[in-house]
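Encoded as structure tokens, the structure appears first; notes follow it.
The complex appears here minus one protein chain, its other protein chains still in place.
After this line comes chain A, so read on.
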Amino acid sequence: RVSVLLPTYNERDNLPLVVWLLVRTFSDSGIDFEIIIIDDGSPDGTQEVAQQLEKIYGSDKILLRPRARKLGLGTAYIHGMKYATGNFIVIMDADLSHHPKFIPEFIRKQKEGNFDIVSGTRYKGNGGVYGWDLKRKLISRGANFLTQVLLRPGASDLTGSFRLYRKEVLQKLMEKCVSKGYVFQMEMIVRARQLGFTIGEVPISFVDRVYGESKLGGNEIVSFLKGLLTLFATT
């Protein structure tokens, strides 16, 4: 059984589409599932849309577990996991950059190698992106190269956030991880390796934001570098 954790903030347009795709993917592949929507008090009506979805698909499949304000991704996962009844947890973005069609592939990969974590990678195989200009690609590859040199993490895509975890593994990792933002995703993989967990990879396509604003700027880059150096010095 798979529990999908969907932290949302102002995803009123994308949320119904993501949920529809998830439901269709799971019913087509016969995988038992639940979707846990953790909304951080979005002012744009995301919660209202979520309630409609709960009515359409049933409250055993769509679990609304909102919070009062924007409290961050890490705590959203912790909060959502409390209600998860699946033995596998999928974390992904709710903005349609991650397509649910890859989830059955994650599961297949997990069974294949009995992996503790399956990570979607944009950098290997036929993984890739759509909607990125040269500058964005340069930053992405450059940052990833730096990360590979400094951390030698054994996974090709560290900042990706489309992953499948065994529930106990995610719980263990959440206890240990302290960073925020992109670095948080990196820290999960690094700590996982430290604790001896196995990681499998599946190429995914990342289609940049269909609706809404993306969140990458100078600030993000600076905090990424700070976080990378912190991981370098402490793990």
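Keep in mind that, in the parts below, a contact is a pair of C-beta atoms (placed from the backbone, for glycine too) under 8 Å apart; a residue touches a chain by one contact, two chains touch by 3 or more; residues count from 1.
Please note the rule applied: contacts and distances are computed from a predicted model.
**Q** Since a chain is absent, check the UniProt entry for it and pick the matching name: "Dolichol-phosphate mannosyltransferase subunit 3", "WD repeat-containing protein 5B", "X-ray repair cross-complementing protein 5" or "Coiled-coil and C2 domain containing 2A".
**A** "Dolichol-phosphate mannosyltransferase subunit 3"
**Q** Of the residues A:S29, A:S205 or A:S223, which one touches the chain left out of the display?
**A** With A:S29, A:S205 or A:S223 as choices, the missing chain is touched by A:S205.
**Q** Identify the residue among A:L5, A:I36 or A:L53 that touches the chain left out of the display.
**A** The one listed residue touching the chain not shown is A:L53.
**Q** Touching the absent chain: which residues on chain A qualify?
**A** Touch set of chain A with respect to the missing chain: 13, 16-17, 20-21, 49, 52-53, 55-56, 96, 99, 122-123, 126-132, 134, 137-138, 140-142, 144-145, 149-152, 205-207, 210, 231-235.
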